[in-house]
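Only a single protein chain was left out; the remaining protein chains are all shown in position.
Our next item is subunit A:
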Amino acid sequence: MADREERRFAEVSRESVKLMAESAGVELGDDVAALLAEDVCYRLREATQSSSQFMRHAKRRKLTVEDFNRALRWSKVEAVCGYGAQDALPFCPAKEGELFFIEDRDINLVELALATNIPKGCAETMVRVNVSYLDGKGNLEPQGTVPTAVQSLSEDLLKYYQQITRAILGEDPHLMKVALLDLQSNSKIAALLPYFVYVISGVKSVSHDLEQLNRLLHMVKSLVQNPYLYLGSYVRSLVSSVMYCILEPLAASINPLNDHWTLRDYAALLLSHIFWTHGDLVSGLYHQILLSLQKVLSDPVRPLCSHYGAVVGLHALGWKAVERVLFPHLPAYWANLQAVLDDYSVSNAQVKADGHKVYGAILVAVERLLKMKALSLSQPAEGGSGGQPGSAVGGRVSSPGLSPPPEPLSEAALGIASHLQAGGAGCPWEEWTPVPLPAMYCELYSFFGDSLAVRFSTGPGFGSYPPCAPSQLADTRKEPCGPASNPDTARKMPQLTANLNISPRQDGSPRTDPPPPSLAATGPGRSLARSSSSSSSSVQRSRSSSSRPGQRSTGPSRDVFPKARFTSPQAGLPVFTFLIGGRQMGRRCQGRRPFQTAFAPTPPISSVPPRAYAHKLPVIGRVGKPVRRWACSHYSLHLPL
C-alpha cells in the first residue's frame, strides 16, 4: 500500500545538532538534540515550501538562495548571507573524521572595492522581437534566432583576431602557417569562433580569388581540428561555406588556367572531415549535404565544374553516399555528360575537358563504391564485428594531419552507414533499396566498359593474383602509364575495341549540337535504348537477385566479382552483351571515342595510347594523393580475401 519510500526530504541528524551546539559552546543532551533536530527539519521544510512560492512567482524553475532568504525574512528569521554567488560551492571533506564543510575563502574587500576590471559581458537588458510564426505556420522545431548574449570582446582577443585574420589572408605564407597552427591548437578562442565563422562565410565574396579561398578553407580546417573548440551549430555555417567551394561555379573557374579543381577536391576532403568529426553536432546534416549534392548533380543547367564538385563531394563522403546518390543518378546524368564529351567542336574544347574531369571523378567514385561494397558484403560474412572497429576507428579521427588520414576515411564509410540507419527515419531516401553488387557492377560496366574493369582489375586473373597483387594494382592506378599496367591494358584492349566495333553505326557522325538538341535529335533511338536497357537491367537485376542467394551463402565475397562477370556472360551472354553494346553505343560510345582513337590498333600514332591515357589520368589523379592512399587502404583491407 504505502510502501513507497517513506520520506523524501533531508533530515538533520541529532549528531549534527549536537555538533553545531558544541561549536557554539553549548552542551546538549541527547533528547534535547533529538527534539531540536526534528524541529530544525520541520522549519527547514517549511521555509523551503514557502520559498518555492517566490520561485513560482519569479517564473523560474530553479530555487535560488534569494528565494529562500525571502521566505526566511517573511517568517521573521534572519536571512542566510554569503551564499548568493552563482558558482557552485565546493563541499569538502575534512581530513580527519567524517566532517564536511563548505570552503569559504577570504575575500579581500579592499581589492574588491578598488578592482578596476569590472567584469564585462553584463550587457544591457534589451528586448528584441522576431516573427516566430507567420500565419501560425511553423514547425515544431525551436524557432527564432539564437540570441547570443552580446559579448564585448576583450582587448586581447580582439588583437588576436586581427592578427590571425591578417596573417591567414595576408601574403606571407610562413606567417599563414603559423597562424593556422595556432588556430588549430589555441584553447582560448572560443569567444572568437563566431567571428571566424563569419570571416569564413566570406568565401562568397572572394570567389574570384583561388588563393583566398584556399586560405579560408585552411582556416576551416584549423578550426575544425582545434580540440578545444565546440563548434555547435556553427558547423552548419562552416559546412555551407565549404559546400560553396565545392559546388559553386566560382568566378575563378572561368579562367581555365586556374586550378579550381584542386580547391574543390580539397574542399570535398574537408567536408568529409568536418562531417566525420563534427557531424554529430547537427542532426540531419548528412542528409542535408546529400540532398544539396544531389540537387546539383541532377541540375543539368549547372556547369560541369559544379557537377564535378558534387561527385568528389559524394566520393569524399564515402561509398554509401556514392551508392545512394550518384549511382541512381548515373543513367540520367550520363546522357548529358555523353553529349558534352561527344562534342568535338573547338568551342567546346574547354567544356569537354571539364567533362573529362567529371568522367574521371565519377569513375574513381564508382570504383571505390564497388570495392567497398564488395568489402562490406564480405565483412559481415566473415565477422559480424566488421562494423565495430570501423566506427571505432572513425571515432578517433582527430589526428591533425594536413589531410584527413586515409584510414578513417575508408572506415568512416561504415560509420556513415550506421549513422544512416540510425537517422534514416524520415529521410527522403527511405524508398531507396540497395542494388545488389553484381547488378550494380553490370550497370556500371555498361557505362564505363572495360575501363572500369581494367582499373578495377577484376579480370579473370584476379583470383589468381598473388597476395601482392593489390599493391601492384594500386601502383597501376598511381602510374597507369608505367610498365606494370601496360600488359593489363593491352590485354583488355581487344575486348574494348571489339565492343566498339559491334555498333558504330548507331552513333553516326559526331554531333556538334549542344547537349540538349542532341538529346532531342537522338530522341527515338535513345528512348528505345533506354527502354531496352531498363528492361534488360531489370531482367538482369531480377535474375541476379534470384540467382544470388544460393551463391552468396556458399561463397564468400571473393567470388562476388567473378560471379558478376561470369554469370552474366554465361546466363545471359548473348542478350546481355548485345544490349550492353547497344547501350554503350547509345549512351557513351562517343564518350569513349578518345579512348578508341587512342587505343585502336589502326590509328597511325600507336605510341599515343599511353600518353592519351596519361592525359586522361590527371583527371583521376587530380583527386589527389589521399585518394591513392585510400585506395591502398582498401587493398590492404582486401588482402585477407
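One rule holds in what follows: a residue touches a chain if its C-beta (ideal position, glycine included) is under 8 Å from a C-beta of that chain, and two chains touch if they have at least 3 such contacts; residues count from 1.
Everything below uses one rule, namely that contacts and distances are computed from a predicted model.
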Name of the absent chain as recorded in UniProt (options "Calcium homeostasis modulator 1", "Transcription initiation factor TFIID subunit 5", "Mitotic spindle assembly checkpoint protein MAD2A" or "COMM domain-containing protein 3"): "Transcription initiation factor TFIID subunit 5"
Residue touching the undisplayed chain, where the options are A:R14, A:R70 or A:K371: A:R70
Option touching the unshown chain, where A:R60, A:K188 or A:K204 are the choices: A:R60
Among A:C81, A:L109 or A:V129, the residue in touch with the chain that has been omitted: A:V129
Chain not shown, touching residues in subunit A: 1-4, 6-7, 9, 38-39, 41-42, 45-46, 49, 53-54, 56-61, 66, 70, 74, 122-138, 140-147, 149-150
